[in-house]
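Up next is subunit A:
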Amino acid sequence: MFEIEFAFKILEIFIFPGFLFIGVISLLYEWIDRKFYAKLQNRVGPLYAGPFGILQPLADFIKLIAKEDIVPKAADKILFTLTPLFSFSIMLTATLLLPIINTSGILSFNGDIIFAIAIMTLFCILVFCAGLSSNNRFSAVGAERAVLQLLGYEIPLMLSIVGVALNVGYLRISEIVKYQLTNTWLIFGPQALGFAIYVIAAQAELERIPFDIPEAEQEIVAGWLTEFSGRKLALFRFARDLELVYVSGLAVALYLGGPLGPTIAGLEPFFYTLYFIIKTIIVLLILSTIRALFARLRIDQMVNFSWNYLLPLSVLQFFLVRLVI
Partner candidate 1 sequence: MSDEELLNKLREAFKEKIIESSIPRKNIVNIVVPKESYKEVIKFIVENFNIPHIQTITGIDMGNEIQIIAHLGRSITINVKTSIDKNNPQIDTITDIIPGASFYEREVYDLLGVNFIGHPNLKRVILPEDWPKGVYPLRKEYKPEHPKPLRGV
Partner candidate 2 sequence: MSSFTIPIGPQHPALPEPILLKLEVEGEYIVGVDVDVSYMHRGIEKAMEYRNYIQNIYLAERICGICNVAHTVCYTLNVEKLYDKEIPPRAQYLRVIIEELNRIHSHLLWLGVAGHEIGFETLFMYVWRDRERVMDLIETITGNRVNTAYTTIGGVRRDITSDIEYKIRKTMDIVEERTKYYKSVAAAEPTILNRTKDVGILKTIDAINLCAVGPLLRASNVKNDVRADAPYAAHDEVPFNVITYPYCDVFSRILVRVDEIFECINMIRYCLDHLPKGPIRIKLPLKPPKGEAVTRVEAPRGELLHYVLSDGSEKPYRYKVRTPTLANIPSLCRMLTSTGDYIVKIADVPIAYASIDPCLCCTGRVQIVDIEKNKKWIWSWEELKEYSKKEWEKS
């Protein structure tokens, strides 16, 4: 019995809904993001790789893997090599927390929501390390900006997530999802404001316009990514895609009722997966629209914005939750 269970667990982790599935949908989401962004801008977007260019992210990934991998002479070699690996594996692990085929993820334990927040911060610290280790002026400025930006968005992000936990009374994602099974989705309850804050902060977490300040192309080339090439860049980009899935998946789990929805008995895993994908894509489209709507803020404006508006709002949201309960 134990062996079969073990084999199932392995299958779950590696094939479905684990690494392989997550990897595939992360590439798919990158394509959706690019295609939708292009559509909003009246362009075509990826077109030639596969039907409607659906294989373009995969093609990019393979191309980058095949490219020459350059380590600058002045870089801190160990850190420079390890940061892409770490960020990739951390993001991959984090996605195991997402509830996809049932109310709990593959990895689920008491207090995993703290773990989920910690991973976002950890990723940012890895970005900082990556920027510093490449020993490039642009990377240094990019790394410095990444940390400054972290100071801006991290607290509102945490407060909005903690607000959810307070509302439900558990520090466990599966409990939050189960809570939404019996009650309404949290976005329709007292957490609507929290969701808005979460989406804005997520945009900063993902370093997308208007908060792509650490890798602002026009100002500091590619910021902390400047020196990375070949396999390392491919890993970083993949990590970004995974983060996209992770952030939107977390939003679904916390605010949109997780993978829940009307199902036919016996086919729950299939329907849950379907709902998960549909809901994450909705979140993704919101994120893409924000990306198309704004110009990039300056770093000081970003920090000002999050301390002047985002933080007071999230504190207000926090108190709202206390009042309701």
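As a working rule, contacts are C-beta pairs under 8 Å (C-beta built on N, C-alpha and C of every residue); 3 or more make two chains touch, one makes a residue touch a chain; residues count from 1.
A word on the picks: all candidates are chains of the complex that A comes from, given by their letters.
Source: prediction; values computed, not measured.
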Touching partner of subunit A in this complex, picked from 1 or 2: 2
Residue numbers on subunit A that touch candidate 2, as the complex places them: 40-43, 137-138, 141, 209-210, 212-213, 216-222, 292-301
